[in-house]
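In this view, the complex is presented without one of its protein chains, the others remaining in place.
Chain nomenclature is as follows: A, B and C, assigned in order of appearance, with residue numbering initiated at 1 for each chain independently.
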Amino acid sequence: MFRLNNDSTYLMPAHFGGYAFDPSYKATQRATMLSVSFETDRAELERYIPEELELRAPEVQVSMTQLTEINWLSGGHYNLVLVSVPARFTGKKGHVDAAYPLVVWENRTAPILTGREQTGVPKIFADIEDLHIYRPHYATSVSYEGNTFLSMTFEAGGSITGKDLEQTKVQLRSLDLIGWRYIPKVGAPGADLSQFIYFPQWIEVEKAYMGKGTLQWTELSPMQNPRQHQIISALASLPVKKNIQSVLAEGEVVLDTTQARVLE
Amino acid sequence: MFRLNNDSTYLMPAHFGGYAFDPSYKATQRATMLSVSFETDRAELERYIPEELELRAPEVQVSMTQLTEINWLSGGHYNLVLVSVPARFTGKKGHVDAAYPLVVWENRTAPILTGREQTGVPKIFADIEDLHIYRPHYATSVSYEGNTFLSMTFEAGGSITGKDLEQTKVQLRSLDLIGWRYIPKVGAPGADLSQFIYFPQWIEVEKAYMGKGTLQWTELSPMQNPRQHQIISALASLPVKKNIQSVLAEGEVVLDTTQARVLE
Amino acid sequence: MFRLNNDSTYLMPAHFGGYAFDPSYKATQRATMLSVSFETDRAELERYIPEELELRAPEVQVSMTQLTEINWLSGGHYNLVLVSVPARFTGKKGHVDAAYPLVVWENRTAPILTGREQTGVPKIFADIEDLHIYRPHYATSVSYEGNTFLSMTFEAGGSITGKDLEQTKVQLRSLDLIGWRYIPKVGAPGADLSQFIYFPQWIEVEKAYMGKGTLQWTELSPMQNPRQHQIISALASLPVKKNIQSVLAEGEVVLDTTQARVLE
Partner (left out) sequence: MFRLNNDSTYLMPAHFGGYAFDPSYKATQRATMLSVSFETDRAELERYIPEELELRAPEVQVSMTQLTEINWLSGGHYNLVLVSVPARFTGKKGHVDAAYPLVVWENRTAPILTGREQTGVPKIFADIEDLHIYRPHYATSVSYEGNTFLSMTFEAGGSITGKDLEQTKVQLRSLDLIGWRYIPKVGAPGADLSQFIYFPQWIEVEKAYMGKGTLQWTELSPMQNPRQHQIISALASLPVKKNIQSVLAEGEVVLDTTQARVLE
């Protein structure tokens, strides 16, 4: 019969074996990231921020990242779209500042499962087209079962160099997240687990370009996207008060998975 | 700020709202199911059965199901391949007999998330080709990122009718599962949740065909399938001592999601 | 060395062998067809009708067909969206009335190649979602690399029965097409082949439902769909003067491929 090993960490199905828990392990990958940020209405945005957190600024970042050469997928690749806000968790031991992900769409199921179950990152599936690059124009579309709900474009200006690049590297470096891991009760309302989790990660930027980015949301009907239409409507309805910054960056992304910790 | 509603059930991301918990709710869908069963070696098979369960017979069922008109996906569709064994959980209040899923591959992420997080069904992703039907021949292939690991074929004999059909309806009816919901600790080995869950479901068979089914496994390298290769190897290595039954059935599948319960 | 066989028909690559030309051969398949027709402006529509043809009525039919159990694909399946108009070719031997396809989108390349190269049907690729069926609602979306350009919905009324069904069977039966096979010159403008081809095909309707259908076109930018955006714009710009009919039908489709002939 199958027995769990005390030194291992498992994902379902557990009975085929787990992974030795190794605190020195880090997930690494190459990344091309297109990020578009805007200022919105604080009250509108706070409707989606749980009480345990504080919104540090009424700003939303939408970033599409194309990941390749992923070590924990033996060199595989996938794309993601992260929608996040700057948040603070204040607990017994002080506070933690990090991005709070409202939602992450990914076009690969394996990282969706690890992200949700290990660190509470609210990942769900969408088709995310690899960047079309017709210099200086970049474009991608995010869709669900043939229904487009987000189009992103970027028109690159000049490459950032010298001191400006050094500054940009510092500014973009932190990708730390606060996840809210929520696992429902069985056969009843409410939760069996509800935890806030700090998940450290960063990008070593190698190249960066400023430019002009655009976001275009298309709301979908329940029949077009039965499980996500209300998420898309909520995001599409956030007013854009001011565009903050659009940037394209390339580099190495590191996820310090084993250093994630429950916030208390 | 966002507050959870006590009467609702949520999935991540929770902050966009949940669903009212409604005990009368049932998930319904049309199904075409191709099932191939075989007898294997008990000791080999028990390596993958957790101690909390008892293996009722050294038998493995591999069934591919094509689901359409799914109510909770507003009419959407997906395919699955379920590999299961007959199991028993014995607790304080007596025992429960149901199928224990060793693994379920699905080609849609939404039901993978609900299955894992709500009821501990060990669902993971694969591409599963819709049945190719060249009467009396049926075929499907299951692959991961372009690497085939399971091919199933079926050659239909005559349609089952009359009393035989009534018997088949009874025999195939139960699709009850015992899931093992396992959610790991954050930043440490071990589990934050580890529960066995009974999940009632059934099929109302309308048509059925006996026939000759085949299963062909192809083992994959870690680079071809970094997260599942050991599962495929384990299943491919189970000896086939005797073919038990191959059947193709069509009908209505009902999942009694809210009646799932933790086994104690 | 490889030599062509005089009795065979070939497609590229020819050097791996062809198929014996068999006049009794017919392509057969199961079909579910959702068809929406409307009246438009004659002058607007005639911009896309070649001079060799006559437009019999300023009507456009948009039909999505889900094909399964395809004999020439050994039981495979694919979906198509046909946009066609009623046309007449008048030649030396009299006239031929059939549908003239303005464009056919298909989500499988093999039938695109045979359709274009054998019979001049202007097939191009798109992703076409299998029908979502949430009775009485039906929906599908057509997209290109993540960009939706056509959404179709249908709300079924009652099933057509008795005499009405017999009439509907007759009315829907003919799927005859007139293709325009155009193969360009190499290294110069103009054509090496430019022929109008009559291609007989039909559907044996088994079930049919009247209902309310809708079409919603979304124009795309050149960067979203570099090779098809002008086709989509042209179709999206056709005024809808009157809705004619929306019908959902199921049955058997037969293509009499070898009886296709060049119109003269």
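What we mean here is this: contacts are C-beta pairs under 8 Å (C-beta built on N, C-alpha and C of every residue); 3 or more make two chains touch, one makes a residue touch a chain.
What you see is a predicted model; the values in this text were computed from it and never measured.
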{"item": "Partners of the unshown chain among those that are drawn", "value": "A, B, C"}
{"item": "Selected from A:4, A:139 or A:215 as touching the chain missing from the view", "value": "A:139"}
{"item": "Residue among C:57, C:113 or C:240 that touches the chain left out of view", "value": "C:113"}
{"item": "Among B:132, B:181 or B:227, residue touching the chain not depicted", "value": "B:132"}
{"item": "Hidden partner interface residues of subunit B, rising order", "value": "127-129, 132, 134, 137, 139-143, 145-148, 151, 153, 218, 223-224"}
{"item": "Interface with the unshown chain - residue positions in subunit A", "value": "68-69, 71, 73-77, 130-135, 137-139"}
{"item": "Contact set of subunit C toward the excluded chain (per top definition)", "value": "1-4, 6-17, 21, 46-51, 72-76, 101-103, 108-110, 112-113, 116-125, 145, 180-195, 197, 222-223, 226-227, 230-231, 234, 258-262"}
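Everything below uses one rule, namely that only the chains that are shown with their structure count from here on.
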{"item": "Subunit A and subunit C, separation of their C-alpha mean positions in angstrom", "value": "42"}
{"item": "Gap in Å, rounded to a whole number, between the CA centres of subunit B and subunit A", "value": "30"}
{"item": "Where subunit C touches two or more other chains, by residue", "value": "132, 134, 137, 139"}
